[in-house]
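The structure follows.
The complex appears here without one of its protein chains, the remainder shown in place.
Chains here go by letter, A and B, matching the order in which they are written, and residues are numbered from 1 within each.
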Amino acid sequence: MATATHADEIRAQIPHQKSLIGFYRPDNHKGLFDWLTTVDHKKIGVLYGAFALFFFVLGGIEALMIRTQLLFGNDPAAPDRWQFVTAQTYNQLFTMHGTTMIFLAVMPLSAAFFNFVMPLQIGARDVAFPRLNAFSLWTFVAGAFVLNVSWLFQFALYAGWMDPAVADGVDHLKRAMNDIAPGGSWVGYPPISSKEYSGIGTDFWIMGLQLLGVASIAASLNFIVTIINMRSPGMKMMRLPVFTWMTLVTSFLIVLSFPAITIALVELMFDRHFGTGFFRVELGGQPILWQHLFWIFGHPEVYILILPGLGLISEILPTFAKKPLFGYPIIVFSGAVIGFLGFAVWSHHMFTTDLGKIATAAFSLLTMAIAVPTGVKIFNWIGTLWHGRIRFTTAMIFACGFVWNFMCGGLSGIMHSAAPADHQQHESYFVIAHFHYVLIGGAVLALIAGIYYYFPKVFGKMLNEKLGRRVVAPLIIGGANLTFFPMHFLGLNGMLRRTHTYLKEYDIEKWNQICTVGAFLLAFGVLFFVLDMILSVVKKGWAETAPSDPWDARTIEWSTPTPIPVYNYATLPVVKGVDAFWISKYGRPDQKIEAAPEHGDHGIHMPSQSWWPLLCGFGFFLMGTCFALSSAKNFVMFGHNLNQFVLVGSAVGLGLAVLGIILWALEGPGGYHLHIHQTADHGKKSPKDSAATAAH
Amino acid sequence: MAHAAHASHDHADHLADENNKFYTFVNLALFMAVVTGLELVAVYLPFHLALIWTIIVFLSVIKFAGVCTWFMHLIYDKALLTVLFLSGIIIAIPTSIALLYLFENSDVDAKKIKHGVAAHAPAAETHQSHP
Partner (left out) sequence: MSAHADATSTDGLLPGSGADLKATTTGIENKKMLMWAFLASDCMFFGTLISTHLIYRKIYPGVGDTEIGRDPTKLFSLELTTFSTFVLLMSSFLMALGVSAMHKGDLKSFRRNVLGVIIFGLIFLGCQTFEFYEFFNIKGLSLQNNIFGSTFFVLTGTHGTHVAIGVFWLVCMWLYSFTGRFTQDHAMDVEVAGLYWHFVDIVWLVIFPAVYLVEFIGKLN
């Protein structure tokens, strides 16, 4: 972030302090060390966003490889049949594409917004537990790398650096046993994910997902406490911006749904490592139990992906329609209802497993019921636009694209909720079309809209509007529709998902080629978008400098100066209503945001930075990677048997993580005080007058 | 500290509160010990199964609620914490019950389940029969 001058000035004044365990607190570093030890919610948000975009691009490349493989059908008679990737690699590609996009792209990108925007929106100076927030970030990074480092080992295997006999499988399944990258799809159903049918890729997947679960739960607990407990004066619950409300609902969903997959993964891990029988038919285990446990998590998970998007849209539409959000309380309420109902519909992913008439009917009805609050939201957004003075900025185009595309995805969702129809659609490209409409057309468009909207606040630069309106938006929205709309037809005609090829004689090649073209258009859109972002941040003079309130926005995060000082608000704002910044700008004189009175001259308490969350993350990464590798029958690299090494490595990793937590507990919270001398205007500070003192 | 005076003002009340809690805790602990004993006895009673089930569930819920309410201070704290905890219970219990109802004895033929550590051979056969 370009907070250089003021931030440096503050940093120079922070006293050098020793923590209770005798180390210097890393408060005074610049550059890399500052970012590695940061506890500032804004920097953590930026880091989440950067990692998420990296994995978004990675997952996108995997998707392009999938689409390239499906460019031509398979003619068994022809000797030179099209094979861009092998069937095995294809399995790994769609597995990692799904896992990456869900857990490493959309969720952390949402987390980036939660981190950056939510504390600003409630008028707080940071989250409730800054170091826990850093812990969540680094644990997420550890999980993400555990998942993706498997690709490197897969490459080592193909390059001949690694012994091919990594696992003892059934002979004709040897190839799948060499899945070092996960290949059991993002749902990981046993018996495909069992020891007999998949290689150590599944262990990477298990460990990665476990870590991501820890990270998500820790972050969500933090957000829940922050939103309930850290609001500035006057910020009642029913004055919270909708994005913050959706953060709260999403956090509850994460906290209550992730335990189910944690247990499922533990059971699967026990099946694979210790020979238990949870999902192993030989011992009487029921693979269908995995499906239940997975979808008890998995269905709330899809709302975890979309609710932040719904929140962002509810911020963007009113701003660019210059109207208050239509029906604020009902939008909040329907968000909460969607979240609650999300726990009661998991079995609609399993209609074809013969649940029995009553269960099927119940889950079918509950699924249809979810359309009601979702529809309410859609109508409220339309109501917001109605008679508004709409400005079609790039953010607004994406937001409107979201409403339309998300609705399309919702409509095919209602089709799935009818169990008989679902029997035809299940496991087909119709399902792919549906959830890409709600995930790309829904979550991703909303997040991109959010990026266009908040980028000026985060980096102090405007993204290129002309490029956004004329190139990025048409390419992304058009490309997505071109890719996924034909899939409805493909699916209803019977093309199966998770299959690396199709027969030429099925006459579906043309539609597949259109899908592939669409995918590449979409990719070009993302490419321009990402390049514009990178250049705006990195290259001086590429982008215009942003004013502090470029959109004439409504919520209080826009009342801060840009770049936002490390303490967010020099004085905490006293909030007078919904859309507090808007009524402060244009409302009655008594609706102006006031500065909350300070008690005494203690200054602003700032948290100290810490190395230990990073140490925990590193420990987790080591543990996850080594534990996954230790499940290989023979982990031999470059001729050395490393079985003992990785076993020790996983123990050391766990030890480091525990050590990190202990040191974190022992070092004490620390902190220092910043003294800022106010000028008259709210939020403005004169840096020359600022000073920092130690808290002790 | 800014609220030091405030704190000392409340100190006597605070101490009295904590002392009152002591007796509550002792009574509760004794009560729970008795309830645990009753549970053990209930299992041996020659009553109808449904009745014994009801008794056991009832007694367990009482113990659960007792610990939550007094030992975990919910009754002394703001209601919000109760709501927070109930959000977990309200999701977890119906989910568990629904799961239990979704599985039927008739789904499986218990006699056909082999025991002992699984070998790989049966797995391979299964696979081959479904190409």
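Criterion: contacts are C-beta pairs under 8 Å (C-beta built on N, C-alpha and C of every residue); 3 or more make two chains touch, one makes a residue touch a chain.
Only a predicted model underlies this, so the values are computations on that prediction, with no experimental measurement involved.
Asks: With the full complex in mind, choose from A:Asn28, A:Gln83 or A:Thr262 the residue touching the hidden chain.
Replies: A:Thr262
Asks: Out of A:Met230, A:Met462 or A:Leu647, which touches the unshown chain?
Replies: A:Met230
Asks: List the subunit A residues touching the unshown chain?
Replies: 20, 123-132, 217, 221-222, 224-225, 228-233, 235, 255-260, 262-264, 266-267, 270, 274-278, 283-286, 289, 293, 296, 572, 596-600, 602-607, 662, 665, 668-671, 673, 695-696
Asks: Residue-wise, where is subunit B in contact with the chain that is not depicted?
Replies: Missing-chain contacts on subunit B: residues 1-3, 14-15, 18, 21-22, 25-26, 28-29, 32-33, 36-37, 39-40, 43-44, 46, 49, 52-53, 56-57, 59-60, 63-64, 67-68, 70-73, 77-78, 80-81, 84-89, 91-93, 95-96, 99-100, 103-105, 107-108, 110, 113, 115-118.
Criterion: only the chains that are shown with their structure count from here on.
Asks: Just curious, how far off is subunit B from subunit A if you go by their C-alpha centres, in Å?
Replies: The separation of the two C-alpha centroids amounts to 33 Å.
Asks: Could you list, by residue number, the parts of subunit B that touch subunit A in their complex?
Replies: The touching residues are 2, 80, 87-88, 91-92, 94-95, 99, 101-104, 107-108, 110, 113-115, 117-120, 122-124, 126-127.
Asks: Using the touch rule from the top, collect the residues of subunit A that touch subunit B in their complex.
Replies: On the subunit A side, the touching residues are 168-173, 191, 194, 196-197, 228, 252, 256, 260, 275, 277, 280-284, 286, 289, 292, 296, 343-344, 347, 355-356, 359, 599-600.
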